[in-house]
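Below is a structure I'd like to ask you about.
Apart from one protein chain that is not included, each protein chain of the complex appears where it belongs.
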Amino acid sequence: MEVNIKSMKHDDFKDNEYIDKLVEELNATGANVAVGNLNKLINWGISNSLWPLTFGTSCCAIEFMSLGAARYDMARFGFEVARNSPRQADYIMVQGTIVHRMAPVLRRLYDQLAEPKYVIACGGCAVSGGPFKNSYCVLPGVDKILPVDVYIPGCPPRPEAFFYGLMQLQRKIKVQKFFGGVNRKEKREEFFAEHPEERGQID
Amino acid sequence: MSDIKELISAINGNVAFIEGGECLEVQVPEKEWHSFAEHLKNDAQLSFDVLTAVVGMDWKDSLGVMYYLTSTKRGWDMLAVKVVCDDIKKPMIHTVSDLWKVALFQEREVYDFFGIIFINHPDMRRMFLRNDWVGYPLRKDYDASPEKNPVRLNDEIHEDDTVTYVEDENGKVNKVNKKVFEADDYVVNFGPVHPSTHGVMRFRTAVDGEVVKKVDVVSGYIHRGIEKLTEGLTYPQILHFTDRMDYMSAHQNRHCLCMCIEKALGLEVPRRAQVIRVMMDELMRISSHLLSFGCTAMDLGGTTAFFYGFREREQVLDIFEKTCGARMSMNYNVIGGVIADLHPDFVKDVKALIAIMPERLKEYHRLFSGNIIAKNRLVKVGMLPKEDAINYCITGPSGRGSNWSCDCRKVRPYSIYPELKFDEVLLDGCDSYARYMVRMLEIEQSCKILEQLVDNIPEGNIRALNVPKVIKLPAGHWYQQVEASRGTFGVYIESTGEKTPYRVHFQSPCFNLVGVMDLCCAGHMIADLVTIGAALDFVIPDIDR
Partner (left out) sequence: MFNFGTWTSAINEALLSVMPEWSAVLIECVVIGVLVLLTYTVLALFYILYERKLCAWFQCRLGPMRVGKWGLLQVFADMFKILIKELISLKGTDRFLFKLAPYLVITSSVVMLACLPWGNGLQIINYNIGIFFVLAVSSVGVLGILLAGWSSNNKYTLIGAMRSGAQMISYELSLGLAILTIIVFAGTMNINELVLEQNNGWFIFRGHIPAIIAFIIYVIAATAETNRGPFDLPEAEHELIAGYHTEYSGIHFGFFYLAEYLNLFIVSGIASLMFLGGWMPLHIPGWDGFNAVMNWIPSIVWFIGKSFFISFVIIWFKWTFPRVRIDQMLAFEWKYLMPIALANLILMAVFVALGWHF
């Protein structure tokens, strides 16, 4: 199955094998038609309505602003509703270096996001620490503390690269399984198993 | 210079003059530093009223601080004062934060990096690192092993605790624990991730209803340890850090670092390179001020103006992209010149930009600056009188909005600026609106500079031919300043003659800007906190470095 983005050529995406493999893995267990179609509808909704959390620490954030501005206009994809409250955002785009002092804050923001949630590591610093990798207080890549969905390299990445990364995220969402995959039930059970005292406190 | 020497030796006989530096340099015994500083500031003939830079130093056998002072009244002569701690085991220096308020934050930075305790400083907390950090990273014997300071995912505790070291009459230093806020203060936490802090800055704000009582600046959420990193890299390798500090003054910052190294090497930069550098600096300034305009408008809720500012900014970025190959973090200046020649379209593009700017500026004024709501929100908000601006060393457009003539291009000219005709924009509003308007008027001045240069770019080399293959600076130290988009940016390099610098310090303008947040915001409303921040226009990675 080819996962496509409207008016983009399939071959223009560089890592099609990865997505194909993902689709294969997900289809291995199979799903019935009704659930499958509902999944598709929901994934269509999520992938076309990715609201970012405004989170920029350095240079990449300025390029992200350019992305929202008139020339690149991410509103075309419906990405422009940047929410400042993590409760209402869909993905966190880590734009810039994450240092030791920031790490717990970022982790908390990720925890505050409502499911389904995604993470994009954007720019050299977020991917690997970038030019500051050897510093005493820089986190060598946000994947040390968060599960990252898409990496966008660059210092800072060009707005086109941002779009490419966002489209890759859309493709990844299009193949996910909302039922029996990314929904929250399992995570809740895991959490309550670890923190039995919280049961009944929050629901 | 000699008469100043006499005046200084008249104050204190124990002062030792250090010869061979680029400016007048003295060493003062620690015990007499505070009284000496008082004389320097208050003596009518000396009147060193600006503390430009505070550089913590670790000379391996001793710890100390280099203070760079200058006087607005006497032609901006620089005086470097070296103060060495008596005891390396328990380093202490008397604070001068009561004389120059800018030292309040600067000395906290030195404490954070070197562990030098400032006696009588009201708030001796760490500035950039977590309060449970082990060790002082810029000391030469710092243990950087990750076991000592792993990535901690727990929150910092005891954020409200601070400490001050008070000296009693007998000269004994006592530690006094304090709280930052009163017990019944209603503290609202702005940041570190907050849309109006322009990055990851945190303002812990005590409010009374909507009125701000006190702002506690908590910084360091993007402290990347650049100064320590430079110590392990060669000079050409450290250049790229400057582009990533204040990314809105990338060219100016890098210009400064290159000039500092060139000064130490005694390199003559070809005129073509000088002209290109100045043009790039001014384009960068335009781009930065346009962003600042957009962000100020957006912070006030006028989102549309933001897009208009960005429209023209893209045009500037196009010019950068064609010549330097990148939209941001251009990495264009190199030691001895610039890395690549101008793109053939450069002249045409710059002319197109200069041609449209006046009209676009009028459009901005129609849309935003003249708007009654915008004026009501900015005029008489965040007052910063000239004396305070000098005392807190608020340079750049923010200082000039307080009518302080502090443009480095005029008062300590460098490169080809003395030959150029442009005005230093000075407004006496002392409020947010004046700071905002200075930026808008500076765009016009930058256009004027570009206009003078665009048809007069001389032919020639873009890089000095005699740049050594391996760059080794002679032993010594140098301090260089330029006028970046947000104020005076300084670079201090200390070399021992190696391929790598012994110590590099970046004196960033934005660090001083956040220092006045408490002063400007107290008594205003929560909404004003946002506009004051926007009008001061700080860039967080420049603060934290």
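For the reader, a short list of remarks on this structure follows.
Going by the order they are written in, the chains are A and B; count residues from 1 in each one.
Throughout what follows, contacts are C-beta pairs under 8 Å (C-beta built on N, C-alpha and C of every residue); 3 or more make two chains touch, one makes a residue touch a chain.
The model shown is predicted, which means the values in this text are computed figures rather than measured ones.
Residue B:Gly301 is the one among B:Gly301, B:Pro358, B:Pro474 or B:Gly523 that touches the chain missing from this view.
Here one chain is not drawn; of A:Asn4, A:Asn48 or A:Asn134, the residue touching it is A:Asn48.
By the touch criterion stated above, the residues of subunit A touching the omitted chain are 6-7, 41-42, 44-49, 70, 73, 75-78, 80-81, 83-85, 87-88, 90, 112, 114-116, 178, 184, 201-203. The missing chain lies against subunit B, touching residues 186, 188-189, 194-196, 210, 297-304, 307-308, 311, 367-368, 371, 373-374, 376-377, 525-530.
By our rule, only the chains that are shown with their structure count from here on.
Of all residues in subunit A, those touching subunit B in their complex are 54-59, 61-63, 65-66, 69-71, 84, 96-97, 99-105, 107-109, 131-132, 134-139, 144-145, 155-156, 158. By the touch criterion stated above, subunit B contacts subunit A in their complex at residues 128-130, 133, 137, 142, 144, 149, 151-156, 192-195, 199-200, 220-226, 228-229, 232, 240-241, 244, 247-248, 291, 306-307, 310-311, 313-314, 317, 327-329, 540-541.
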